[in-house]
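Below you'll find the structure, written out as structure tokens, and then a few comments.
Omission of a single protein chain aside, the complex is shown with its protein chains in their original locations.
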Amino acid sequence: MTDEATATEKPSDNPILFVAKPMLTAARQFARSLVRPSTVVYPFERLEDPAFRKEVAVAPGKPIGVGAIWDNYRGVHALNINTCISCNLCAFSCPDLCIDMVNVPGGDPKHPKKCPQIDYGKCSYCGFCSDACPEGCLTMTTRYELSTPKRAEMIYSPTRLFEIYRTKLPMNPIRLERPENEDSILLEPPLCIGCNACSRDCPTNCITMVDVTKPEFKPGEKQPRRIWKEPVINDSDCVRCGTCISVCPKECLFWGTRK
Amino acid sequence: MQPDDVARALSTRLGDRLLGVETFVGTAGRVRFRADAALDTFHSVHDELGFRHLSMVGGIDWVDHREVFYVVWSDDVRQYLILSADLPADAAHIESATPVWESANWHERETWELVDITFDHHPDLRHLLMPDGYVFHPLLRSFKLHEPEELEVKQRSV
Amino acid sequence: MGHLTPATPVPKVAPPPAEGYQLMGDLPMVDQPAVPFIEIETVRAKEFIPAAKEAFTALLAEQGQAKVIRPTFNWAGRNSLFPLHWGLACCAIEFAAAFSARHDAERFGIVPRSSPRQCDLMIVNGTVTWKVAHKLITLYEQMPEPKWVIAMGNCATGGGPFRTAYSVVPGVDKLVPVDVYIAGCPPRPEAMIDGILKLETLIRERKE
Amino acid sequence: MGGATLFSVSDTLASVLLNGLGSIFPQPIHGWLTNPDLILGLAVLIFGAILLAASMINTIVLIWWERKLLGRFMDRRGAMHVGYAGLLQNFADGLKLFRKNTFRPRESDSLGFYAGPVAYMVTSLIIFGILPISSGWNSGALPLSLLLALAIFSFAPLFIFVSAWSSNNKYSLMGGMRSAAQMIAYEVPLLLAVVAVVVVSGSFDLATIVQEQQNYWFWGPLFLALVVFVAGMLAEMERIPFDLPEAEAELVEGWNTEYGGMLFAFFMLADYLRALVGSILVVLLFLGGWTMPGWVPSAATSFPLAGIVWFMVKTYAVFGLFVWIRASLPRVRTDQLLRIGWNRMIPLSLASVFLAAALVLVRCLPVFGCLPSPGV
Partner (left out) sequence: MSEMWLNMGPQHPMTHGLWNLRVKIDGEMILDCDPEMGYLHRGIEKISEDRHYNEVITLMDRCCYVAGLAWEHLYILAAEQALHVTPPERADYIRAMCDEFQRIASHLMWYAAFVQDLGLMSPFLYGMRDRDLVLDLFQSFTGARMTYEYQRVGGVRSDLPAGFTDRARKVLDWLDERYVEYDRLCLGSTIFRERCDDLGKLTARDCIATGVTGPMLRSAGLKRDLRKDRPYSIYKQLDFDVAVADAADVTARYLVRMEEMRQSSRMLRQILDWLDHHPGPVLADRLPRWLGAPYAPQGREGYLLKRNYPKGLGFSSVEEPHGEAQAYVVNEGGEHPYRVKFRSPVFANISAARHYLVGYHVADIPPIMGSVDVCVGEVDR
């Protein structure tokens, strides 16, 4: 059964060497680490510092920084509040449900802007949210030191995430391309009452309400109570967040393939 | 080995207690048998077909009934075979596979604990993953998960 | 030596009169047994010991402790934190990696010990299930004072991705008091060291 | 023994102190204070204090030395942030353990639990009163100091067993049992290896043994005995590869599982005290003690400090060897340990005794002398 065994031959017992072989190996390592041990003296030297990586990579026999590329490390998030369109995609793509959309101070008090607030006590740093972000305003940075003595301090408000954005840490450059055959949002016209809710709440303003011709009603026929407008969705601007579907009171919007 | 070969080999001993062998990509087939033919099926699969290695036992709760499935491997044909039997939801029990495959022991303990399928004549049917005395069977569909309730946070006394 | 504070006298509470109890004047008076002199002296000596202790502690607290003793012991305590050597889940691997050649947490005097008796820091590195909860509490109680707890990673902080599960404790702070939370899933070894350094700053300001 | 010894220094110190103090008082008190017995007693106290301080500081520095060395063997740095290069690390550890809560498990035996570590510590400390560190260290004219040192050295497993048994823990108990078995197995070859040294040097006095090595150190002619002695010493010190009693992988912390706080610090400190004693014994018996090749003996005697420094350098180097072994070898199993002890070590040590006797007989020692001596 074990004819072509590759690992069967054991190194022969050499009683003369006894314990000398491992001791010599350890001594060789000792001599090597006298020059420079592999240790990164952490609070003073950091691997995410590119200059330091270059220095240790060339140290003799110590490829510490060879494999490391830190650009796409998934650390704490950075949020650009200015470009955020409040599309909710991050909150809905989060598998751990750690993102809440909260009001950002400032702006129009009647229609406050909502931006993600992240609870780092729940976040699992999977990057689904930054992958889902259509505008690239929610990205992950290389910062990983998040220890705190208070549990409440682990919840990062949008303002705090914006401060991280402004520190100009290296950010995750990976942008996923959208699939080509993405579904679009379709309308089932007979149900629509033209209430404008979808157009009002669309984060990208890609829904415009256009007039539809009011049909002739025979006298006595029940006339539907509605506004004679219908949404038209601009597919190239649409980020497919589905806000319109969730706000539609009559459930007349649905996912589908546009012919 | 193809599903037809499996069916031919098994039908002699099982007769109409073999409900059929379906094609399953990546395996030799999916044998569906009646629960009362369990030991016969195990014996013939083990002795006659030569599937000597039991890899996995699992249960599925389809709300109206339950399904138990076994994954076995043969070193001769180098293929997997899946055995599956439907059990009624109110009396889900089946003969234990431990006399045939010793490795079924822990798998069946786990399946009993999580999906509430009792294995008759199991040598040691007690809790494996949950603490003793746990009365629920979490992988049933009726067992729902929810956000944890807020418990009191312990503070340092000094 | 400072003033001796008298031991607080135990107030003698008269037993409440029972229901329907009546004072009767013609009851014979019973003589109190005489307390021997030596016994009284013993009681006094016994009182002296706690009083002297208290005074001595007060003296230390007033002068020496704030400036010399407490900072010294705080310095010692924060520079030799022995964490409990145990691994719960994923974070345990990063916990081990923090003691590897690259990160080398021993630089800060952090040496994991296997016995809780010799530890002063419990790093809860992973998911805590209800099955292990009482063992965790036992281990915590076996550690001698002063002791600290670090919740490492999201599972220990609040259950993490598994907090909805039926078997998981939603955060170890429901079982034992937690001093520092380290976010991350799992935190990098550097982040763990950073958490311990944060704990050291807490110990530096310790007032006990 | 000429020159100033440490004991004579403390003797002088005591007499100066007491004479000065006595001169203040009138006659009867003056007479009492300058009593030679009292002076001698004070001298002993001073001497003991100096010894205690020296051994403690040396032990703590030894721990630092091990941590740094181990760090380099493991391709890392070791303690480095507390004090310069981590020198204060072990002081911080000790202070912290001093501050910790002292406790005793409820089911444990009170007397054994407390007395064990203390006795372990004390027996390790006593040996320092016997060991001559330099020619001018102590008067130490005990004719049997070597035997006394080894006898006290072998007390320790007894106390380990007592504390292990009384802490009422299965792991501790197993550690204690292993410790006892190990002691019995390794005491014999250790002593036999020492016999070889005694045969060659012709004395049980450590100082004499060292002086015998003035011309040539014993490690060359008695290499076999050295190997046996080092192996036995490793077992006695309970270090890898013979650290079964506190084998961390299977017995949680071995016999000190239930100990914490100051009692644990006692154990820790006593372990390293014993390591220090072991290294010192190796230096004394085989590496020529404070003697130095090319040094005129009288110079060393008249200036003991140089001898001490040279001695400590050797001691730390020997301890470095132990650390090296610890860094690169796995630990053996109980039965293997006993088998090695009875089946290999004892024949080897017997052979070394015969070898030593033969060497003495044929008077060919200078041939094997590893270092040429200027004097002879």
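Should a chain be cited, it is by its letter among A, B, C and D, assigned in written order, with residues numbered from 1 in that chain.
Note that in this section a contact is a pair of C-beta atoms (placed from the backbone, for glycine too) under 8 Å apart; a residue touches a chain by one contact, two chains touch by 3 or more.
In this text the structure is predicted, and so the values were computed from the model without any measurement.
Trainee: Touch partners of the unshown chain, restricted to the chains that are shown, please.
Mentor: A, B, C, D
Trainee: Write down which of A:I118, A:M140 or A:I233 is the residue touching the left-out chain.
Mentor: Candidates A:I118, A:M140 or A:I233; residue touching the omitted chain: A:M140.
Trainee: Footprint of the hidden chain on subunit D, which residues?
Mentor: Touching the chain left out of view, subunit D contributes residues 70, 73-76, 170, 174, 177, 240-241, 243-244, 247-252, 326-336.
Trainee: Which residue numbers on subunit A touch the omitted chain?
Mentor: 1-2, 4-8, 10-11, 13, 15, 17-19, 21-22, 24-26, 29, 38, 63-74, 88-89, 92-93, 95-96, 124-128, 131-132, 140, 172, 174, 176, 178-183, 240-243, 245-246, 254-255
Trainee: Across the whole complex, list the residues on subunit B that are touched by the chain not included here.
Mentor: Here the touching residues of subunit B are 24-27, 30, 52-56, 58, 60-61, 69, 71, 75, 78-80, 82, 101-103, 105-107, 114, 127-131, 138-139, 143, 145.
As a convention for this text, only the chains that are shown with their structure count from here on.
Trainee: Compute per-chain Cα centres, compare each with the mean of all protein Cα atoms, and return the closest chain.
Mentor: C
Trainee: For the interfaces C-D and B-C, which has the higher count of C-beta pairs in contact?
Mentor: Result: the pair with more contacts is C-D.
Trainee: Indicate the whole-number Å distance between the mean C-alpha point of subunit C and the mean C-alpha point of subunit D.
Mentor: 37
Trainee: Between subunit B and subunit C, tell me the centre distance in angstrom, where each centre is the average of that chain's C-alpha atoms.
Mentor: 48
Trainee: Going by the touch rule set out above, which residues of subunit A reach two or more other chains?
Mentor: Where subunit A meets two or more other chains at a single residue, that happens at 37-39, 41, 151.
Trainee: Among all residues of subunit C, which ones touch two or more of the remaining chains?
Mentor: Answer for subunit C, listing residues that touch two or more other chains: 101-102, 104, 107, 159, 163, 171, 173, 178-179.
Trainee: With chains as vertices and touches as edges, which is it: line, ring, star, complete or other?
Mentor: other
Trainee: With touch defined as at the top, which chains are paired up in contact here?
Mentor: Here the touching chain pairs work out to A-C, A-D, B-C, C-D.
Trainee: Under the touch definition given earlier, write down the residues of subunit D that touch subunit A in their complex.
Mentor: Counting only subunit D, the residues touching subunit A are 71-77, 80, 324-325, 327-329.
Trainee: What residues of subunit C sit close enough to touch subunit B in their complex?
Mentor: 130-131, 159, 163-168, 170-171, 173-179, 208
Trainee: Quick check: in the complex, which residue numbers of subunit B touch subunit C?
Mentor: Counting only subunit B, the residues touching subunit C are 129-131, 136, 138, 143, 145-148, 151-158.
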